[in-house]
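Take a look at the structure below.
Note that one protein chain of the assembly has been removed; the remaining protein chains are unaltered in position.
Going in written order, the chains are labelled A and B, and every chain counts its residues from 1.
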Amino acid sequence: MALDSKIPKGPIKDKWTDYKNHIDLVNPANKRNIDVIIVGTGLAGGSAAATLAELGYNVKAFCFQDSPRRAHSIAAQGGINAAKNYQGDGDSTYRLFYDTVKGGDYRSREANVYRLAEVSANIIDQCVAQGVPFAREYGGLLDNRSFGGVLVSRTFYAAGQTGQQLLLGAYSAMNRQIGRGKIKMYNRHEMLDVVKVDGKARGIITRNLITGEIERHSAHAVVLGTGGYGNVFFLSTNAMGSNVTAAWKAHKRGAYFANPCYTQIHPTCIPVSGDHQSKLTLMSESLRNDGRIWVPKHMKDVEAIKAGTLKPRELAEEDRDYYLERRYPAFGNLVPRDVASRAAKERCDAGFGVNATGEAVFLDFASAIERYGKETAHVKGLNENDAALVKKLGQEVIKNKYGNLFQMYEKIVDQDPYNTPMMIYPAVHYTMGGVWVDYNLMTTVPGLYCIGEANFSDHGANRLGASALMQGLADGYFVLPYTIGDYLSNDIRTGAIPTDSKEFEDAEKEVRKTLDFFVTNKGQHSVDYFHKKLGKIMWNKVGMSRNVKGLTEAISEIKELRAQFWKEVKVPGTNEEYNEELAKAGRVADFLELGELFAKDALNREESCGGHFREDAVELDGEQKGEAKRDDENFAYVSAWEYKGEPSDAVLHKENLEFKDIELKQRSYK
Amino acid sequence: MNMNLTLKIWRQKNASDKGKMVDYKVTDISPDMSFLEMLDVLNEQLINKDEEPVAFDHDCREGICGMCSLYINGEAHGPDRAVTTCQLHMRMFKDGDTITIEPFRATAFPVVKDLIVDRSSFDRIQHAGGFISVNTSGNTIDANTIPINKHDADTAFEAATCIGCGACVASCKNSSAMLFVGAKVSQFALLPQGKVEATDRVLNMVKQMDEEGFGNCTNTGACEVECPKGISLENIARMNSEYLKASLKG
Partner (left out) sequence: MSGILNSSIGRKFAMALSALFLMIFLLQHFAINLLSVFSPDAFNDVSHFMGTFWAIQYLLQPVLIFGVIFHFVMGFVLEIKNRKARTISYAKNNGAANSSWMSRNMIYSGLAILAFICLHFYDFWLPEINTKYIQGDMSGLLANGEFRYFEELQHKFVDIWRVALYCIAFIFLALHLLHGFNSAFQSVGANNKYTKGLKGFGKAYAIIIPLGFVFIALFHHFNH
């Protein structure tokens, strides 16, 4: 099947408007006869559920958590971008579009990104109307902050809990519709398969996580808003339950999986402390507004710091290497995430890591504290030269801006970041890759949609900070409600989809078969045992820096591990009860397939772009020496993989990316 | 220094089972582990011995999703302050300690299994009025049309940081949900957008709260102390006055 991205014709700035003017609509009376299933209730799924219900569709929403409010969007900290230009610093729809395409290293689809930038401003209006308490200035207007990879301040925020506030906004919109009976909410339900009838997605099979009951749910369209697959690395900033299962089942039913190797490794996370580690904690990118990243210049100081004989703050300025400021003077500490992460890895690989494991760099707020302290002293008419006073005032400002993050850090690491620099290291955070979708956000399975982080569409090979929230809400509130209507207009006479058809029966049987296997298999290792092993392979060989040898090894190691898993996995308990191990087993089984495809995709892409860095694709000389080298001639395409049984048999389809409105350039942050 | 600990854990097969406390031992626990990572160690141990692992709720493990619960040594989210259980670290305990771990207890939070409780009563309170009735079409006024006093915006934000974990109910000797409900009522009552339907909101949410079987607030203040997000008791006072105003109106 040839990939058709269905991008509307016409100039980029008119595409979305024209598109909306010409789609088929469903009249309100008919919407009542149409059912839509939405899996996942994060920013994308939650906002889509609320909006579709408002429009009049019958929505059934599913989440594996005990309440839609707990979806992992809640953990997003820093903010949400919008081209409002409230600061008058030259921002515009075009500039947000440009920054996003450039930030994504020219591997995203122009039309989708432009639409995203276009609706971004509306998100802020909408959220304020819903009572989302964004940060404000003293004049009562909305405040902005800066994020990496851009030269304007366009990020709206609510302290370090922006994702929480936006998700609670979407949750409240859902609650209104649940109260009205327009959304039927299924908490603690996990989707285990998509059901296709006559080639169209017509329902899902779910497992009730409390009772173990297997249920069939039908609808005229199915929407997946199930988030990313970062947990394939075992350790990531994702929630423990975040998984690829829904997306992977869709893939197995015919949805192409795009760019699995595009993974964002976030530069500012709390370093791993030991083998017991179950997850990693992000420290918001917003900290790079005020924190300066450094390691010691000299190895003897590194060793002294590790040994505890030298306190980091005692090290003289000239003995510190502010390597981001040194390497990228234009953007300094605010380079995009992929660049910042690789730079940290480069220093640590060279032996300059500052903690016991050698995998940590400093994020220091001392100079910001001093700067803010002096400013405040000046405003209040106090003595700017009183060091203790300045420090106290400065710490108050920092506390106001990042208090919750500092507290979080202190609880985890047991060190006071006001008085000693934070230690940070990159960690898996977000996956730009995902289910392939066209301009309508529909997958290659008719009637099956994919929104938010679960799809691949808007961020190319690297996502800019504060853009995930923007994309999730744009898809759910403003894009999908139009595009899905166009599709559903053909279903007004279909009537309810029966669940007693052969297709549903077969799908249910298959789901039961797998579950029965798990609870009866008398293996010797827990699910986590395999998950951790998979994570190690992924991190070491398919992580921040990739090469042919490592990737080839990873592919065969994952394959072996998968075979071992299906022989030796042990799941206690039964299917007919709350059984977390059973739920985990199904998820890890899917990660074990995705992991291999991931490595295969990385092996295929013989260039460095965004989060995908190939050691064999670097600039060899000139000003950019050592930086990633993209290959636009051979790789300006989306890799969309078709499922054929084993991941090794997956067939590659290419969607060529055309850049008409942006000139392809080397991404320089120097 | 790694620790050896005795755990007394509530085990209950399902909602209809009677349940009892069971003792376990864990060894070689690092002080840098989070409390849930310590339970992971226990569960791995149980699985390897072909016993059933202890079921507990958890998800984000960074203190924001509100999924983790647990009543540890007589306190919701354990002895540390301003943290959820997933952020509680083992350095709060000593080698040789006995730690009692129970589910959050309230009639409105029935036990599902072991340490997992059903908090859907919180969702139903939100369905009754925890929203502003605007459609999500985006056809609204520009976000900066109505300036909001920074103090009110900040206070609304602080109320809105509630993660809905239920520690307030678990800690309250009366199992009252007033801090949870008060926080939501306050968030909207403080914002101009929310004032429009403030009357109906508070009446409906309080009605639902009462129907769910939560107890009455007697102002002990335990909820505020145990709240991982430090939601202030002020929010309850604000809800009380909102409720009285609303009752007088109609």
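Just so we're on the same page, contacts are C-beta pairs under 8 Å (C-beta built on N, C-alpha and C of every residue); 3 or more make two chains touch, one makes a residue touch a chain.
Bear in mind the structure is a predicted one, so any value in this text is a computation, not a measurement.
Note on the chain not shown: across the whole complex it touches B. When you scan B:Ser120, B:Ser175 or B:Gln193 for touch with the missing chain, the hit is B:Ser175. If you put the hidden chain back, the residue from B:Met38, B:Val54, B:Leu88 or B:Ala106 that touches it is B:Ala106.
Residue positions on chain B in contact with the hidden chain: 8, 10, 21, 71, 73-75, 79, 100, 102, 105-108, 171, 173-176, 178, 206-207, 209-210, 213-222, 225-226, 233-234, 236-244, 247-248, in rising order.
Throughout what follows, only the chains that are shown with their structure count from here on.
Separation between the centroids of chain A and chain B, computed from CA atoms only, is 26 Å.
Residues 47, 50-51, 54, 65-72, 74-75, 84, 86, 119, 122-131, 133-142, 158-159, 161, 164-165, 168, 171-173, 175-176, 178-179, 185, 187, 210, 237, 239-241, 273-274, 276-279, 281-282, 407-408, 411-412, 414, 477-478, 526, 528, 570, 572-573, 577-578, 580-581 of chain A are the ones that touch chain B when the two sit in their complex.
Of all residues in chain B, those touching chain A in their complex are 13-14, 30, 32-34, 36-37, 40-41, 44, 46-48, 50-53, 55, 57-67, 80, 82-83, 87, 89, 91, 112-113, 116, 118-120, 122-123, 126-138, 140-144, 147-150, 153-154, 156-157, 160-161, 163-164, 187-188, 191, 193-194.
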